[in-house]
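With one protein chain withheld, the remaining protein chains of the complex are depicted in position.
For chain A:
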């Protein structure tokens, strides 16, 4: 142990704690000039978990932090080093820390009941492993709802060799959702009343004024007992959306010098919130996804699911400020930060856009989405961040009009081709033949085929399964709900190509299909119709085995699915340069296929990273057994 580093760190955070009622770790402080002041590094790191307060937009609320800081300190490591993280539990309940995306021996993965027993109150636990990778990651509690209470922080690992991603400046941009309600209270309300937090629902007023679905559509959706306005379970009605622990009014500011290449390490540390991230006036070049480098791809906006990370490069040229917006997927609020040459500068803030509705086009059952009634309900409720919008905001001309029309023409041509003749088939499941014909067959019977278990024989029939997707298709080319027609470039998984050749390019030995199931009325979530509590049976793998896994989302909500201890290679037609991820957002009613090399022996958690979906049972163990034991 190297006490000097720890003592210095402790002193630093302690002095901060002395100033205000709640300390912000240095990496998260506003006016940050970059990562040049790592908070915790070295081979011996002490993390003390305790209750504290957290000040957001001027109000203090309960939180759980580390070494006096919530969000938790930045841990900065170097590829190849060994690290011993001594975690002290000063809470009165069990706790744990999970190193999200890090390839560690399973017993140090930090999931109570799966990889270790957890850390009892007053106890300490030493995580001890060698850092085998580099990139942007994060860590968080895997106990109860502690993650929602602030127990999360970023991890940055510097590569052993030169970094192919060159940048003049480096900022962590960690998104989260913060509530003054306890995790238990939030979960209970979600259980007791579906749509409890949704104050942007369809109304009679919306019908009469033509803002919402048409009467005909509403009737059909009503017959299904499906609410197209059910975009998010947790909304701005309970959440404030944070960047680096700062509320939208706190306006966390990251500094740059004009012309610099600035690396933003976007991390979604939310409990429940999918964010749509953009910096009006500034294109983002994605260079890393989930900590692994990808070939640069430039976009204007990207959707980041819970627990995903993206590193982007931006190159602001003028002596002006930019607003970084993280809009919640249901547009009930935004996280807001500023990038500026100096502190104190302001940039225009765009208004929240209209909340999306799940539509025909979203489900791939129609042509272009024309005709869907959409509008803004003046009575719809967003959180206080709506008041930040700059009056008369004019979006910057990021995309020249010429190009837009050109692209549009090209796109619509392609869309028709793709829709008409070429169902996006999937090499794993053998394709979706005769999609068009299936549409009609499925539709005619309405409710009945919404829950046709013959389409998913492995799914346990029960109250936890509200629907079985009648014709799920690969949606890795879909930008995300509400981002279909935003008029600028939006990232999709198909844009990602690994920078390095995949480490394992064998053909998969076998296939495995897993259904993501749920019941939004009962707030039950699971895999293959079973909650964690229903079965302790794992998804079984043998060491070294390569398996093509297809996730089928039978629900109308996106699920960020995370596998511990592994990266998997998305099957998106990129051959041996498939993008590799630890968390993948499976779009509503869509599928994602990935190839997994099960190379890490042990038991691993596999779950939806929406906290309350996981707590409701959307989790399972993935077991990887040594080959000699498998026989």
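Just so we're on the same page, a residue touches a chain if its C-beta (ideal position, glycine included) is under 8 Å from a C-beta of that chain, and two chains touch if they have at least 3 such contacts; residues count from 1.
Basically, contacts and distances are computed from a predicted model.
K.L.:
Missing chain's UniProt protein name, "TIGR01620 family protein", "Spermidine/putrescine import ATP-binding protein PotA", "Copper resistance protein B" or "Arginine ABC transporter permease protein ArtM"?
P.N.:
Matching the unshown chain against "TIGR01620 family protein", "Spermidine/putrescine import ATP-binding protein PotA", "Copper resistance protein B" or "Arginine ABC transporter permease protein ArtM" yields "Copper resistance protein B".
K.L.:
Check the options A:126, A:160 or A:223 and report the residue that touches the missing chain.
P.N.:
Within the whole complex, the residue contacting the unshown chain is A:223.
K.L.:
Per the definition of touch given earlier, which of A:34, A:247, A:508 or A:560 contacts the omitted chain?
P.N.:
A:508
K.L.:
For the chain left off this view, which of A:278, A:460, A:531 or A:566 is in contact with it?
P.N.:
Counting the whole complex, the residue in contact with the absent chain is A:531.
K.L.:
Which candidate, A:124, A:376 or A:540, sits in contact with the chain we can't see?
P.N.:
Among A:124, A:376 or A:540, only A:540 touches the chain that is not shown.
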